[in-house]
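My questions all concern the structure below.
The complex appears here minus one protein chain, its other protein chains still in place.
Labels for the chains are A, B and C, by order of writing; each one numbers its residues from 1.
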Amino acid sequence: MHNLAGPLSQVASSADVGVPAQGPAWASLIVFLPLLACALCGVCAIVPAMRRTKLPAWITVALLGVSFVLTVLLYQDVSAGEHAKTVLVTSWEWFHLSWGDAPGQQFVASFGFYIDSLTVLWMLFVTGLATLIALYASEYMSHDVGLGYCRFFAAFSLFVFSMACLVMGDNLLLLYLGWEGVGLCSYLLIGYFYNEAGAVAAAKKAFIMNRIGDLGLALGIMLTFWHFGTIQYAELFPLVAPYVEALKAGDIGQIPLVVQAIPLLLMVGAFGKSAQLPLYVWLPDAMWGPTPVSALIHAATMVTAGVYLIARTYPLFAVSELALPIVAWVGTLTALLSATIAMAQFDIKRIMAYSTVSQLGYMFAGLGFLTSTGAAFHVFTHAFFKASLFLCCGAVMHGFAGQLDLRRLSGVSFMKGWGIVGIAMLIGCLNLAGFPLTAGFFSKDMILAEAFVTPGPGYALAGWILLVTAGLTAYYTFRVFFRVFVGPQHAEPGDEVHAHDGHDAHFHPHAPGWAINSVLAILAVASILAAGTYFIEKEQHGWVGKMVHGSTAAEIVVGEGEHAVRAAAFRHDLVGEHAIHGESHEPAGDHATPEEAGGSSIAHGSFLGMDPHAVMYYVSSLFGIAGILTAAYLHGPRGLFGLFIGSRTEAATSRADALVPALGPLVQWARHKWYVDELYDFLIVKPLWVLSHIFHLIDQLLIDGLVDLMGRLPSIGGRSIRPSQSGVLHGYAVGMASGLAFLLLLVWLLTL
Amino acid sequence: MIERIAWLWPEIILFLATCVVMVLGVSPRLALRRQCAFVSGLALFLAAMVAIATGPMATSPWPQMVPFMKGTAGFVGLLTLLVLAGTVDREVDRDQELGRGFAALRANRAEFYAFFLFSMTGLMLCASADDLIWLFLALELTSLPTYVMVTISTRRSRSQEAGVKYFFLGALGAAIFLYGFSLLYMGTGSTDLGAISTQILAQAEGGAINDIAMAGLVLSLIGVSFKIAAVPMHFYTADVYQGAAASVSAMLAFVPKAAGFIAILLLVSTVGWQWGVADTAGVSLGAGHSLPEPVRLLLWVMAVFTMTVGNVLALLQRSIKRILAYSSIAHSGYMLVGVIAGPQGARFIDNGVAATLFYLLSYGLMNVGAFAVVASMEHKGEEADDLDALRGLCRTRPWLGWTMVICALSLLGFPFTLGFFAKVPLFTSGIAAGEYALVVILGINSAIAAFYYLRLAALPMLEEPVGEAPALTRVPARIVAGVLSAGAALGMVLVAGFFMERAARAAVPGLFDGTHASQSATDQIARSGERRADE
Amino acid sequence: MTGVIDQIGGMLAQAGYPAPMSVLTLSHYLFVSAAMFTLGMVGFLTRRNLIIMFLCTEMMFQAAGIALIAASRFWLNHTGQSFVIFVLTVAAAEAAMALALVVLLFRKRESLSAEEWAEMKG
Partner (left out) sequence: MTDLASYAPLAIILLMAITFAVANVVLTLLIGPRRRGKIKGMTYESGMNPIGTARKRFNVRFYLIAMVFLVFDVEIIFLYPWAATFPNLDPSSPDALVWLFRILFFLLTTVVAYLYGFRKGVFRFD
């Protein structure tokens, strides 16, 4: 390893791009204000007079708000010039161990921040959404004012602090600190209602699942230091540069296996935190936490940490031959699987949870399809509309005493005071369903089109799977909308009815107050406006594209102009050929669309013989609208918007009920409504449903069985040697003497 | 001889304080007797400060380790002293407050604090040892007082049982390493560690290490492993920790263990880490980076058994003190990995000795907290030692509960606690030394440890309280110690780099350890190899 | 074993030391001390009386003492002898402690058998 690090660093210093400039010192405040908020909430918990008020909420909202404003200022600072610049801000030196002066003989991890446009992009929506959701939570958590309230906001602020460390840290160790920190806060907040066994179990599950991923991440970081001798981004990326050059030259053989193994390990961490296929099961259970938590942590920010990690270390991923195809396929399969599960659920919050897993799958697929722009754009749009969807669900849950069953609610948007919730929900659903011209539509299209453009192992098939998934997404999204928000007005209270107004006999659904309504309105507007960012800086795939291109996450491009190809190690045949002949591969659909002219990528694949970039808008619209119409047909209320395809006149029934007699022997199995509805979904998605259950089974066997086995072996070992601890002095003396004899004999026999 | 005094001021301070405490503690006036703890604390603090201020001790095999380990001993000792406060003489004091007079023969305060200080003096003397006689005396000075402290720590017969087992098995262990020392002397003709090292390397260059010297070294290591509670000398640990008051157990888990590890490092430094693994006899110098094969094999087997036995036995316990006792065995096993890896490698993360020293410091800090929680809870006038006492502690006794959670997680090596930063270097140094099998076993053992440490963390945090909450001790200093320890387990992370660097510096072997001799021997062997190849 | 001694003797002779002992060689003393050490350990393991057990550990200490004295004579330096003085001191200190402990234990149980003390186990 030493031998490698030496020449490498020489290469780096000869081709030194220069250390990034020092940034404004106040940028550290973005990180530390939330920490201050956390400390102040702790103080509130100690002082009884402050504990009984909503003070913790206001402290949190105010400090997070300042943090957001500072982020906006930072954005202006960073993106002021032509090109987004990279700056470093160092708060203090955390670790500085040195054993020599040569490069690679220091271990430095400072409490410093690496700020480029990717960082700012992430921080913008993290702090912005955190502020809004804290405001929302100030009302949502109001029946818990007291110690619990303080605990909630302390953990909430601590979460923002950790997330900021994760995103802004200038080294992998600080990223890991943030990574563990968000995991810890997630654990604390999922288990917020610790009196309920389910919440505790869910918290544990999330924790353990994340640990598995973290192990991979930790090993990846160690391997990075082992090989490159640094974990500081500013030093690491110049060291990766020679490999990227090798990749561009088509000389994959120069890239050592160790470098290729690093992303494979980092990836495991990303899969855990972002709930991807082997490790996704914790996220649906995480819905035990209060809804604002689900919206912020488990939909908008924390779960995108995996995407951030891969985007941040994108050059490392690009030089690995295996990493990106695995990422693409894991993302695709996750998207499909969780969409099918979401179709079978009744709990609207759980449906949203599965949809989050599914959308995260899209983002990973996007990364795998070499469009980090698409992935980042989807993260950005998803953050807004998914947060708003969750907060709508939360408003419903808050107003109807914990009711989340879509069969027990109907026509909510027509009730007095629920208009804003209904509209926000509609906007969110349209976004999620990929309805034409919404933000979710553009961001999803960007990923879908690239699936057909990028040549990769089975990427076209993945593209088709994702298209179908888009249809399924539209179906389950509007199933919720049609059943809960439109139709005849009906509401049954949930089981938290006693917790509310003090008298349990009567149940008053209470409409959301100003805080919830204003937050929902802002989010709904924001998720519409997010679509607009696609048209800013059009030649760089929108504003998000510009932000991504200015950072380390930018796609690696070989060639220029029309001949440009996005490069990754698994495309080395293509890249090599390209580099050697200096001309681009000429596939059928090479003609770039007007939007793509001057863009940095060029089409190499085709969609049924057409240019994917051109037709994908229409194709995906088709799938989305088909899904919505199916939902309208099966679950829509009678006379909806003059479409007259719906039939539902009661909350609990839908046209799907008509299928009941036709089901023959299965009907008795479906006496309970739960089973009936699940059966309808079963008939629609039968093969996939079976698949998902098989997966569940494997999941249980694997995790539970393994844990059981691992747990039992040591105890068996312990029981078998326990008699040695007999408590009798002579037993111990004999043990010592025979141990002595054994060791002497062993040493004598084996070595002398 | 005179110049050596310069490094002994900490010990001299402690000794003078011991004299004061011994007389103060039998004073008929209660107010005076109560000053014992204060005087001890002041002396420890002064000693630690003086120790830190002193420079490297040139005659020691580990010149920089002398100030580092004395400072560590002083500050962890201070923390331990907070827990130890109020362990003895409660009844005697109460009787006197009720006007029944002072029964000097029943009072134990003088002995208790004086013996604590003696033990600390012994630990510091261990750190400055450069001679077998000195090392022997220091080790005995460290452990003899602890035998008494265990016995008088409570009035229950369990403490006396613990005392019996500890004393007799301890005497057996001492006899074994003393015999080892005598053989080492017989084989090399000197008790000075530097001279022994030179002699051994000269023997190796002349063909092979003298058998008697090697047997002496092996016997000494096995005997000293009693102090660190390593297999096969571990049997006493659980019974002694359980029988002694929790406060004394807190001390037992650090002071003799630190002394034992210093002794092992000193002894092992006489042969050094510059031996080739490939040599069949393992007693000739090679170009490799390893201990001589007999010593490596011995420590390897001990490390593997120690961590495994400690962890699997800890799984079955219901007594918190027994869990901590068995886990303390396991931690010794972890640290042995660092000893085996040795101080080679330019980087801190490759330096096993630095890892061991840093782990000792971290373990000392975290461990006090866990024991302080047990020492702070009372149930019907006795220590609440059962796991059930921890249930829901975060809600009933939040300070104690969270202390337990943090300390247990840190002992587990949970990421971003002190324990994590302590454990990672053990792994990396093991890998750097090429001890892959050992590192894998270390990893598996860390996983096993998670079972019981997570239980210690989950019971206070997640479970419902059972029955009434355990009563708090009347000694607030213990709770303070626990909170300080938990604070250190979290806060030290922010400045861990500083301490790691100190540990790395402390792990640089002294000049006399035969580096030159070994270098020439290495060259010779290489040359002879070439010659053979030529022929 | 004799080979080892001869080896040391040879080294000493090379270094210019006079041949140390004539009739009784170092190995004789080594055998005596090893025998004492083993006897002490065997005694410790087989006897149940705490006082006898303690005496056995003292015997092991003195086995080391014999080895030290013999080696001191062999190497012609005084280190071993001074070591023995310290060993004696420590042995005395241990004896004092053992005495106190034995008195305490006897008053509790009216017996000096080690088997009386086996309450804690597992």
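Keep this in mind: a residue touches a chain if its C-beta (ideal position, glycine included) is under 8 Å from a C-beta of that chain, and two chains touch if they have at least 3 such contacts.
Since this is a predicted model, take the numbers as computed values, not measurements.
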Open item on the list: According to the contact rule at the top, which chains on display are touched by the left-out chain?
Closed with: B, C
Task: Chain not shown: contacting residue from B:13, B:110, B:320 or B:506 - done: B:110
Open item on the list: If the hidden chain were put back, which residues of chain B would touch it?
Closed with: 2, 19, 22-23, 26-27, 104-105, 110
Open item on the list: Applying the definition given at the start, please give the residues of chain C touching the unseen chain.
Closed with: 82, 85, 88-89, 92-93, 95-96, 99-100, 103
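Rule of thumb we're sticking to: only the chains that are shown with their structure count from here on.
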Open item on the list: Which category does the touching pattern between chains fall into here: line, ring, star, complete, or other?
Closed with: complete
Task: Between the pairs A-C and A-B, the one where more C-beta pairs touch - done: A-B
Open item on the list: So the centre of each chain is just the mean of its C-alpha atoms; given that, what is the distance between chain B and chain C in Å?
Closed with: 26
Open item on the list: Using Cα averages as centroids, what's the distance between chain A and chain C in whole Å?
Closed with: 68
Task: Interchain centroid distance [CA atoms averaged], chain A/chain B, Å - done: 45
TODO: Among the residues of chain C, pick out those that touch two or more other chains and give their numbers.
DONE: 41, 44, 114, 117-122
TODO: Would you give the residues of chain B that are in contact with at least 2 other chains, written as numbers and ranges?
DONE: 164-165, 168, 172, 176, 211, 238-239, 316
Task: chain C residues touching chain B - in the complex, by the definition given at the top - done: 1, 4, 7-8, 11, 26, 30, 33, 37, 40-41, 44, 50, 53-54, 57, 60-61, 63-65, 67-68, 70-71, 74-75, 77, 79-80, 82-83, 86-87, 90, 93-94, 97-98, 100-101, 104-105, 108, 114, 117-122
- [ ] Using the touch rule from the top, collect the residues of chain B that touch chain A in their complex.
- [x] 164-165, 168-169, 172-173, 176, 211, 214-215, 218-219, 222, 226, 231-233, 235-236, 238-239, 281-283, 293-294, 297-298, 301-302, 308-309, 311-316, 346-349, 415-416, 424, 428, 447-448, 451, 462, 494, 496-497, 500-501, 504
TODO: Would you mind writing out the residues of chain A in touch with chain C in their complex?
DONE: 722, 725-730, 733-734, 737
